[in-house]
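Structure incoming, see below.
What you see is the complex with one protein chain gone and the rest in place.
Take a look at chain A:
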Amino acid sequence: MTRSARQAAVIGGNRIPFARANGAYAQATNLDMLTATLDGLAARFGLAGERIGEVAGGAVLKHSRDRDLTRESVLGSRLSPATPAYDVQQACGTGLETAVLVANKIALGQIESGIAAGVDTASDAPVALNDDLRRVLMRLNGARSLGERLRAIAGIRPGQVVPEIPRNAEPRTGLSMGEHAALTALEWHVGREAQDELAAASHRNLAAAYERGFFDDLVTPFLGLTRDQNLRADSTAEKLARLKPVFGGPDGTMTAGNSTPLTDGASAVLLGSDEWAAEHRLPVLAHVVDAETAAVDFVHGGDGLLTAPVHAVPRLLERNGLTLQDFDFYEIHEAFASTVLATLAAWEDPAFAKERLGLDAPLGAIDRSRLNVAGSSLATGHPFAATGGRIVATLAKLLHEKGRDTGNRGRGLISLCAAGGQGVVAILEAA
């Protein structure tokens, strides 16, 4: 493959602690959270008044008032108002896709610095007007005479006043994400115990990372919340085993404990060229090596909704001449514990490799002690568009620490599944 002359540097990140829906941030909007997150990033890196090349951000659940949400957040933040910004939306892949976009512009030399961001609220989700009522109101708005107006108002029916609450369901299948994941879990024979163990490890790892001060320069408290609200430091597989299944029927294996809860939060990552970082005396934690996005036909084909990363990773490895075992850290987004386990199972399966991935041999197993070592979405929660930024900053810091302590220029793999049958994956390398 052809390589660009330079790779974008990951300088650092900031996020607010993630809150459970209707919890600490029940009254906060996407704009509030993203603005606070940008301000925390500005404070950490001394960017008040600084013009940044661009800010790419986004949210999955957006109000109509959230038009150009990212630009509005920049204007409300301490960054220079001369910093351009735009919105991106790719379901749960949003936060990683923004990082890829910004990194690519830096690699091309179009910008020297950039911020990749994402935010989501499930507490302040947009409740839309019933479509019929909306049509009546649009007609009313367009009415020119009193008579027309009265006729339009006379068109309102009681049933139309019921609002449309956004559901976490696929428009094309009507199934919720959990129901889709349960199908995949069944297909890959992902057992309950393994899921509970993964969930317990996520909580344990996140708690340990907080304890050792790992998040001191990655998280800035917001509205009185200082740690992720979903974190249960004392969680164990045994305790999780007691929960009732919520997806996949009464025999299902997926519970509220091994599935991510609805979450509010925001994250941001500061990227730049090595030169820009040096000029600003800022550290370079890691470089963005490459990224790949895949999509699967979960509607008519045989693929699971959240399995696109299964396809994206082999393509990314091949392009970079790497094997799945060439990584020091794996950050596989825990939408559900079963998603992570099904993904790993697919990579280990010889038949799947041959038939679906067109490979002679499967990618093989990974060293599980390198997986989500500072916790992941099961423990932090998953404010959709904010998860990518959380992972990029966390992985970059893990790589940096390892490099500092061992002199090893480590490598990390990020894998993020997203609604709509998409998946975004990326490779970071310690600087």
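Please note the rule applied: a residue touches a chain if its C-beta (ideal position, glycine included) is under 8 Å from a C-beta of that chain, and two chains touch if they have at least 3 such contacts; residues count from 1.
The definition used in the following text is that contacts and distances are computed from a predicted model.
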Record-based protein name (UniProt) of the chain missing from this complex, from "3-oxoacyl-ACP reductase", "Tripartite tricarboxylate transporter substrate binding protein", "Glycerol-3-phosphate dehydrogenase" or "Paraquat-inducible membrane protein A": "3-oxoacyl-ACP reductase"
Contact partner of the left-out chain, one of A:46, A:191 or A:301: A:46
Residue of A:282, A:324, A:373 or A:398 in touch with the missing chain, whole complex considered: A:282
Sole residue of A:188, A:222 or A:329 that reaches the chain not shown, by the stated touch rule: A:222
Touch criterion as defined above, residue of A:213, A:321 or A:358 at the omitted chain: A:213
Missing-chain contacts mapped onto chain A: 36, 39-40, 42-46, 48-49, 78, 213, 215-217, 219-223, 226, 281-283
